[in-house]
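So that we are looking at the same thing, I have put the structure below in structure tokens.
Only one protein chain is missing; all other protein chains are in place.
Here is subunit A:
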């Protein structure tokens, strides 16, 4: 498994905290896998 990448705290908004859920997560796996952002799906 790839080394975990720690999400910089500065890149995570905490403006809308959810009860019982931390907004700080570690990203695992590879970057650049297929995903959609807005109308752009890398397709």
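By definition in this document, contacts are C-beta pairs under 8 Å (C-beta built on N, C-alpha and C of every residue); 3 or more make two chains touch, one makes a residue touch a chain; residues count from 1.
The rule we apply is simple: contacts and distances are computed from a predicted model.
Missing chain, UniProt protein name, picked from "ABC transporter ATP-binding protein", "DsbA family oxidoreductase", "Ring-1,2-phenylacetyl-CoA epoxidase subunit PaaC" or "5'-nucleotidase": "DsbA family oxidoreductase". Think of the hidden chain as still there; on subunit A it touches residues 1, 4, 7, 11-18, 21-43.
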